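One chain of protein is taken out of this complex; the other chains stay put.
== chain A ==
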Amino acid sequence: MISPLKRSLPMLVMGACTLYFLVPIWWLLVAASKSRSQFSNTDPLWFADFSLFDNLNELFSYRDGVFLRWMLNSVVYTGGAALLGTVLAAMCGYALAKYRFPGREAIFNVVLSGVLVPATALALPLFLIFSQFNATNTFWSVFLPSLVNPFGVYLARIYATASVPDELLEAARLDGSGEVRTFFTVSTKLMFPALVTIFLFHFVAVWNNFLLPLIMLGNERLFPVTLGLYSWNTQVNQIPELRMLVLTGALVSIIPLVIAFLLLQRFWRNGLGSGAIK
């Protein structure tokens, strides 16, 4: 029998944590629902006159709807890069786990050390490399570097070792399945929870990689939403109208992340847990 105190204490701690994490989002929601004049002189945590729809309307029409374009860009950059990057990481990690070839450990260790190199440190060298190819300020200058995900390779290898039995692969080979076919039809199914985890990690990493587009892109139509909102925010002093657009835009921009997490969270839990017991 657990005493009521013992039961309520964890609830209290968790409640406090939930509050701590939700208050900023609540603030954002409230702030985005206010008109500019009420924003500065009403209670920051409670609604004033509800003008969220006016703000949204203004946000989507400002500068020919460039904000929608940014959202679309972000979805393509992050969704596309996360999807492709996950496939690449899975193939790479699977190969490192299931095939024996000279230099395997060396490659794996190098990939692992890549985890330690922050993406921000790579932005400027990447810019100089892309400049050599005259390819800065293009979609590809942000998309291609975003595909690389050493941590995903690491996770995929760990998970492939744990969840894909060698016997199964041998059986597939005996049945005449080629290696590629085995990977896509058998192994990926077994690795699926890990792939979702990698996808989510990758998705968040690309979404948050702010410096790369900042350095690479000059054309506003190519910006991801983070950079777009940032560039508006730097102009708030001169054009105060932008403040409400930045706030409303920030609210809208977290929606894809929330959706991604809600939809994939059951796989997410599954994937994290299996890494832990290894």
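Assorted remarks:
Here is the rule we use: a contact is a pair of C-beta atoms (placed from the backbone, for glycine too) under 8 Å apart; a residue touches a chain by one contact, two chains touch by 3 or more; residues count from 1.
In this text, contacts and distances are computed from a predicted model.
Missing chain, UniProt name from the options "Multiple sugar transport system substrate-binding protein", "Nucleoside phosphorylase domain-containing protein", "Anti sigma-E protein RseA N-terminal domain-containing protein" or "DNA photolyase": "Multiple sugar transport system substrate-binding protein". Checked against the hidden chain, the listed residues A:148, A:162, A:204 or A:254 yield one contact partner: A:148. Note on the undisplayed chain: of the listed residues A:87, A:135 or A:204, the one touching it is A:135.
Within chain A, the residues in touch with the undisplayed chain are 36-37, 39-41, 88, 92, 107, 110-111, 113-114, 117, 124, 127-138, 140-141, 144-145, 147-148, 150, 153, 214-215, 217-220, 223, 227, 230-231, 234-241.
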